[in-house]
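One protein chain is absent from this view; the other protein chains keep their places.
Chains: A, B and C, in written order; residue numbering restarts at 1 for each.
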């Protein structure tokens, strides 16, 4: 088959790779119909994620069809159209028993395109298939579904649920890239009074408005003040960090009201300063987290009911074998305006039919 | 009357001061029978709390008898023996309505011995008396009760409840001074599997064992490792910071397991480093907070039922007018072994009878 | 002034009554601009609520302007436009401290138009004004606001919050009268996957659809089966009882899935049968409750932001002095199609201007 293989920092290619096969009785092999590229994949390509070994097929998000299952897979079978979750779950360890699959200690967690071969390929082996893929309702098309593999559960669980958004809340989202926009979309499920998006790029702030932000603020122009003005001087009930640098995290801790919550969604490479000399007295809750994908069945139901327009994040589509081009477009988002790129999906089917 | 008056950094005295009187219809005046000294009082004396103006009577904890009430005080009356809480509550603002009295925006919060005259005096005016004093059951004596004004609700709310201690948990308490020992005592109300105390001073670690710690660790000897050994490499379910310096806070964030909670109780004067490059992926919750004292009625019931031996923290007692001596003994805790000092109480009554 | 006075079962009149005045320092007197009539008022008129003594002015919902306040009222003053809540709160008892104002033991709770004179009058004395009236944002007009006095917080707190509606849930609402319709409206704040309304009257089921029900079922035609069909045989996540008779309560307990919640909103006059022989094994949670109105500030914010179209429930409006006519129309709802009737409000202002 063909797959997108990482060969060390700056080196990768869509190339021939061995077909995957079932190795464990809980495995499934999925024919990939649609994948997307995650910001994390860009980090891997740069060499920022050293545990990814050269030779690994990248990608941890996919929609496809089951083509083979191990002897102990019970909930899906060949022919089923499924969502491949970015998180695999052994289902047996203490973390999986509590739905905290991202912290799985039984061999799961984030493994696809990280510790084992991933989804940016024509086929992928998915361990622990019963708990790591989700049968797809026909009502959810590929482009919508593939965004439920990572970005939507991440923003919903790590941002909205950890931040405990409630009806009537003032919610600030710092960072209006794809993950921040997904956070805005999913925060709206809890009917906050208002959502304020903060970013540096005017184009991203415009996008935030389209995704449902009620107000936007340039990160350079004292967004704390806008929040204070909107909240009688108090601060936001919930602030979500969706960038991953120290400055934005620190901004979040200045925007939250006493008794409020800061939910970190960003992937950080450096420490931040925590101003405990101000915060110790403020009854603030700060949360971090890798997605668990425990909410994926719920989000799928919402999408099937037409209540979660995930595909509005998709700005570009490509055939599956245009992987290098898709990486390029996604990697130069500031120039290309890319939010999420999807490879395959209907696009792919058209190509196939066209042959 | 006599009172302990702050005259600027390093200057204070037990001296003559005007008798307080009811000024607002919600005020009460309390004759002070017992008070204690808080670590915060030492900070004020050093000049670390600049909003305390010279001329202020210090102290925010007391037990005494109501001698006068304003026209709108309904729940207590002259002759009632009461606990004066460190936190006053207007009862009307949005924070008070949610029980977050420490964040009161209606004139309450921590005001006694801070923004208005406090309890280290023969009499004290207490604003918002209905919500800021608690009638004392006869079964709770002065020494036990006065520790319910601040240190016990603080450790219970900001440490144990914020940290969500649960039966079976491994709990680490960093700092085995008075507040850490109170945290150990109140953590035991939730039947954790084990409590590990961490400190530098052998005497404090010994005290921790007496208060119920199951294991102790010298902070210089890699307590992370002890916690890891006890928890199959995972880390503690709950870690409480009870010191207030960056190093101990950072230690806490290294001791917590994925999915665990760090509850900051310490009063911090400097920022700490938050290692988001490690923590972003760990599903950690960090909480801060000033005490609200919403738990005081519960703790009083527990004390009255003999289930909360608060007075075991009291190492020294003095007559009320030995305030300077008590401050000296409490301020040199490393030498004197002081945990909490109580002025007045039975001591005071003896002195009165002795006259 | 004029007021609607209860003179015993079946006897009542809009008649002259003494002007109210401040009696306690925490009282306010409000000039009534708009009121509504509650189903409970009809019960009082029939004699079903014996603790209402003849001579009592009815009504527990109003919008108006403060004309006088007692010496200890701090948060509102004459000239303020306010919402008068159906629940008064002493703010001092253990229940009020926990936000459970409906269970107030300090003289509050449901007292207006029940134990003391109520709001269906030109003026009303409101005890504990600081905690029992809410300053009204200009953006919320009278007709919207007056429905926030009782019916909307009731459906939201006792139905939606007690029932813990969550995104993706299947919610069933049994009874599509005014309270059921308000439950549908407020359930939508939590983005359920679907809301199913159950009633006997086709007109009510039509109304349910207009208010956002995704499906409706005739109560005589095995609505359990519809729910089962929609939920893979499981049952609804949340079922709300909004009628108040044994049969509908029992229906609710048959419609709920294992692990689901039944939230009773209805006012019951008779016991129901609880089929514990079926339910003991089903992990079901059943809640009851009188409204506390702790959510009123949140709902007001939502209404001011245009996110809670409460006035869509209002089918009829009258000048304030057409009270008897309004009771008649509301009391014959099956014939008149009345959902909520509002007296005064813009109507009243027009009348005033017209003079």
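Keep in mind that, in the parts below, a contact is a pair of C-beta atoms (placed from the backbone, for glycine too) under 8 Å apart; a residue touches a chain by one contact, two chains touch by 3 or more.
Computed from a prediction, not measured in an experiment: that's the story for all the values here.
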Residue, one of C:71, C:103 or C:336, that touches the chain absent here: C:103
Touching the absent chain when the full complex is considered, from A:48, A:98, A:232 or A:247: A:98
Given C:50, C:79 or C:271, the one touching the chain that is not displayed: C:271
For subunit C, the residues touching the chain missing from this view: 95, 98, 100, 102-103, 244, 246, 249, 258-259, 264, 266-277, 279-290, 292
Residue numbers in subunit A that touch the chain omitted from display: 25-26, 71-72, 74-75, 90-92, 94, 97-99, 106, 130-131, 294, 297
Touching residues on subunit B - with respect to the absent chain: 166-168, 188-191, 193-194, 298-299, 301-302, 305, 307
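Throughout what follows, only the chains that are shown with their structure count from here on.
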Chain centre separation in whole Å, for subunit C relative to subunit A (CA means): 41
Centre distance in Å when subunit B and subunit C are each reduced to the mean of their C-alpha atoms: 42
Shared-contact residues (touching 2 or more other chains) in subunit B: 98
